[in-house]
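One structure, as structure tokens, below. Some questions next.
Omission of a single protein chain aside, the complex is shown with its protein chains in their original locations.
On to subunit A.
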Amino acid sequence: MTSYVVALEKDVRPNSIVRSMMGDTPLVIWRGSSGAIHVWLDCCPHRSVRLSAGRNMGDYLEGVYHGWRFDETGLVTLVPALQGRPSEDIRATVYSTALADGFVWASDDACTPAESAGEPCYPVHIAAPIDQVRQQVDTAVDHLTPWGTQETMVYPTGNPEQRRAELSAIRLRLEES
């Protein structure tokens, strides 16, 4: 199945939280104290608010409203209101993840990163559907992730200054048309 680039690896730092998208699916991305990067559905199984509004405490992610704790596997390990763990297993929705070429990849199924070349550089956000963007860029060096149905995130590789200039021109063309 399709794997998506969802972030630059270097953007995902300890103690912080990154938001991204995979198609129409909002994602919360965080690096745990084990060093591993986790990509989850950005939706708290408690009341469906954004998990990304919470905090990355290293060993666990903490829900913003009621302080539920999720360990690095996505399991709820503490519900303050219950003064302990819930009796049944409650989990965040966890996606299969891989790191390749400086990108964080994610997928609904097994994650299989595509080949890329060179150093990843500044991601460019284009307010145009992914199909239109795909016709304009070379998908061997640029990885695309749809942001909803109308927008696209392009993760290019190569020389940052040069690629940025090229993609800005493409963005202008697509957004103005």
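In this text, a residue touches a chain if its C-beta (ideal position, glycine included) is under 8 Å from a C-beta of that chain, and two chains touch if they have at least 3 such contacts; residues count from 1.
The rule is simple: contacts and distances are computed from a predicted model.
When the listed names "NADH-quinone oxidoreductase", "Peptide ABC transporter", "Cytochrome c oxidase cbb3-type subunit 3" or "Glutathione S-transferase" are checked against UniProt, the chain not shown comes out as "Glutathione S-transferase".
Contact with the chain not shown here comes from a single listed residue; of A:2, A:15, A:73 or A:162, that residue is A:15. Taking the whole complex into account, subunit A touches the unshown chain at residues 7-8, 11, 13-16, 18-21, 26, 54-58, 64, 122-123, 125, 127, 147, 151, 153, 160, 164.
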